[in-house]
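After the structure tokens below, expect a handful of questions from me.
A single protein chain has been omitted from the complex, and every remaining protein chain is retained in its original position.
What follows is subunit A.
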Amino acid sequence: MNRLPAPMGLLIDRNKPLTFSFDGTTCQGFAGDTIASALAADSRWLLSRSFKYHRPRGPLTMAGQDANTLVQLPDEPNVLADEHQLQAGLNVTPQNVNGTLEKDRDAHLGKFSKFMPVGFYYRAFYKPKGMWKRWEPLIRKKAGLGVLNLTFEPTYHDKAYLFCDLAVIGSGPAGLSAALYAANAGAKVLLIEQNPLLGGSLTYARFSLNANAAMGLREELVGAVRDHANIHILDSAICNAWFADNYLPVIQGNRMYKVRAKQCIVASGSFDQPVIFRNNDLPGVMLTSAAQRLMRLYAVKPGQRAVVLTGNDDGYLAALDLHEQGVEVAAVVDMRERVDTAGLAAAVQAKGIPCHAGHTVYEAIARKNARHIASVDVRRITGQGKVADSSTRIDCDLLCMSAGYMPVYQLLCQAGGSLRYADEHAAFSIQNLPKILRIAGSVNGRHDLQRVLADGQRAAAEALADLGLESTRVEGADKDDSKVNFPWPIFAHPQGKEFVDFDEDLQIKDIVNATRHGYRDVQLVKRFSTVGMGPSQGRHSALPTARLVADATGRSVSDTGVTTARPPFSAEKLAHVAGRAFDPYRQTAMHRRHVELGAKLMPAGVWQRPAFYGKAEDREACMQAEAHHVREKVGLIDVSTLGGLDVRGPDAAELLERMYTFGFKKLPVGRTRYALMTAEDGVVIDDGVACRLGEQHFYVSATTSGVDRVYRSMLKWNAQWRLNVDIANVSAAFAAVNLAGPLSRQVLEKVCTDVDLSSEGFPYLGVREGSVAGVPVRLMRVGFVGELGYEIHVPARFGEHLWDALMDAGKAQDIRPFGVETQRLLRLEKGHVIISQDTDGMSHPTELDMGWAIGRKKPFFVGKRTIEILESQPLKRKLVGFTLPKGSAKPLEGHLVLKGPDISGNVTSCEYSETVGAIIGMAYAGADQATPGMQIPIRVEGGEIVQATVVKLPFYDPESQRQEL
């Protein structure tokens, strides 16, 4: 095992060994390892093959920031091996390989890279026409990244809100310092850390010659944070976006927290940046911070003989780290001419490590098997991107590289922050952030540890002031004078393979060529070349791309900028976005009875309603039988889902007068009237029945799906009219049934003794209040299904009791329940429209033959003026009834009505009616097709045209004698 002694290995538990397999081989690791660290400890550096050229790839960042470590798990592709915690028995396999990881048959593709420039397949495989369809499957297969397990059982994911005064994103030194400062002042702080260990760069970086200083500071700060009652720590949690008003989605395990923070400090740190030279992607070449992470977090010795390539002082400190852990450091190659920190070079040289100032690695040279670095070609830098001809070759199995740092700007750009490039520092800074969002630490251009700590306190003090909590103003630490970024760490090689984007296998020439194709804007370069579109999302490619595009187009990096960073910050699963789905449904008080009676339930908006009673496959028979029963005997239907509005007050009648087309002022107490509602554009939007229960009290029904709109509409209009009226939506408060059929009065008489139910005492369209089976009811005589019937409304708590009482009372009359689909057939036989089924967004009363429902003498109702205008125009279409012989092809709702080659309308309702003995329906047809007796062609399933006969509505009981019994 390639392990270092303690105190290296902060994350691993050496007492808990774990066995897993990789590529069919059994491997060992420890609890706390990632897959990649365990493999590295086993000296397995080859983790994957690259996306396009199938080049061998190993760990680059050890922080889940690149595609080099993508592996396949049994149930999950594209898992980051340097992020995924090791578990016992884990079966890990490589992905995107043709053959084996060691011997990938597609590894030769790199040799043909000249013939596969950026976007080559866009241009190469589209001709001749139709060829793309043949090429696409092959290309997709080659570009495949992992395999989905389509039999995967979904796991439970959910969401939760988290509230705090201050959210601190990142628990590096700046974040810890800010959190402590704010918490000490009384703020409730939420500290969000992506890693399982708090401390950020303090967990792996050295910061000073004293090897233990950073570690000691980390322990001190983390201890204080963990003990603080005002700090809530979310570790192993990633903040994946910034939305307005500090709305932060934070993913931890299977949960997405929706954090609402009054103030936010982003202390997200910065990304170590690669140097761009030939073969900079070989296994064994990694970011300096990756080597430090391997040592300090996982106790893995990253190599035996190392070269450190650096653009700042931190490389020297890393060299000391490596040396102290037994790695032979062959050289420090510094791209700069001199070191900023006094004594640093001397300290390194004192360890016998040679330093090469003003030099770079021009090429990494692979071992014979091409799967690991063997040596580096070091050359003096002679100009921007230029090197001398003479070279020094240094053998090594590890090359640590760092060209500088790029602030982790993604969340900040989502918050509207803008990046400004300062040539003097060769670095970006972030400006124009919203007032509730602050930055601290290296994301804010502070790299010296003391400055970072002070910057955290400064940000916290500012946030505290805005929270209204007392704080002493802390002066912000100045930005470092030292340059941490080397301005041009890009060294083109005549043979290429200097990778700018490791995810997408993009070389220097790919970026430069994109600009030569005319894609001067960095956004267009991105889309053409796909740079920054891989899993690392430009974390390492954005800065070199900006530099290359700026150079190639003769502009500054500030002008060029970087591509837009959109949410999410890192890959997130759709399961996280979906969470635990909340799908509300509503049930009536009688729902249990429907289930017991074998109802086939159907959704009606959010309601669950019985369509009919019986098996789904017996729909037609059940409907016809239920309909026949209602026509001949008595049926009971649950209509609790109907909307109900109590309109009370001195202006109740006036409100209805204005809201509905009919007149209601003269409606006597104890009577009901059909209520048709139109919108301002004259379109019919709802209907119901208005019942006058008192001079100042109307109970108005509305359609199941329309009641909320009707209620909102009433409130909206009355906000203008200021009528003295109270409008209450009591839909859920009343359960209701329709007892219908010629025997319904006989049934009701058994359970209702305090209302005169005779046709004289309680005529058609009457409304009464009384009791049924001992509970208070509102009784209405209405005729939606065209038979003698009673709508009975009771307080919902009594709904089931009412159902039971009526079913019991009706036994002698052979009462049976009927469902919604049966009701739709019955009302169709009567020619009654259902709003939103037989009407659409243009239907006005004249088209529906509902001129009778309009109070012509009223000075106003909503929609009146538009209806008058529409009525003065020639009618273009009309809702008509039609019949087809039994056995004819049955039109479905939505099928088209034709007039010659044109479409003149569509079918809105259609069923076979045993009562009528024919297929009956309603459809919109041209106004000149609407005369009874005419034939209308309807195109049905399969394109067949059937000739339906237009008939006068209704189909059943035209004199309406049955409902008025």
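Here are a few things to note about the model shown:
The criterion applied here is as follows: contacts are C-beta pairs under 8 Å (C-beta built on N, C-alpha and C of every residue); 3 or more make two chains touch, one makes a residue touch a chain; residues count from 1.
Following the convention adopted for this analysis, contacts and distances are computed from a predicted model.
The subunit not displayed here is recorded in UniProt as "Sarcosine oxidase", chosen from "ABC transporter permease", "Sarcosine oxidase", "histidine kinase" or "Urease accessory protein UreD". Listed residues A:5, A:74, A:343 or A:650: the one in touch with the omitted chain is A:650. Set against the missing chain, the residues A:31, A:162 or A:224 yield one that touches it, A:162. When the whole complex is considered, the residue among A:730, A:842, A:927 or A:965 that touches the unshown chain is A:730. The omitted chain makes contact with just one of the residues A:3, A:260 or A:709: A:260. Although one chain is hidden here, its contacts on subunit A can still be listed: residues 158-163, 188, 258, 260, 580, 582-589, 591-592, 606-607, 640, 646, 648-650, 694-697, 724, 726, 728, 730, 732-734, 773-775, 795-801.
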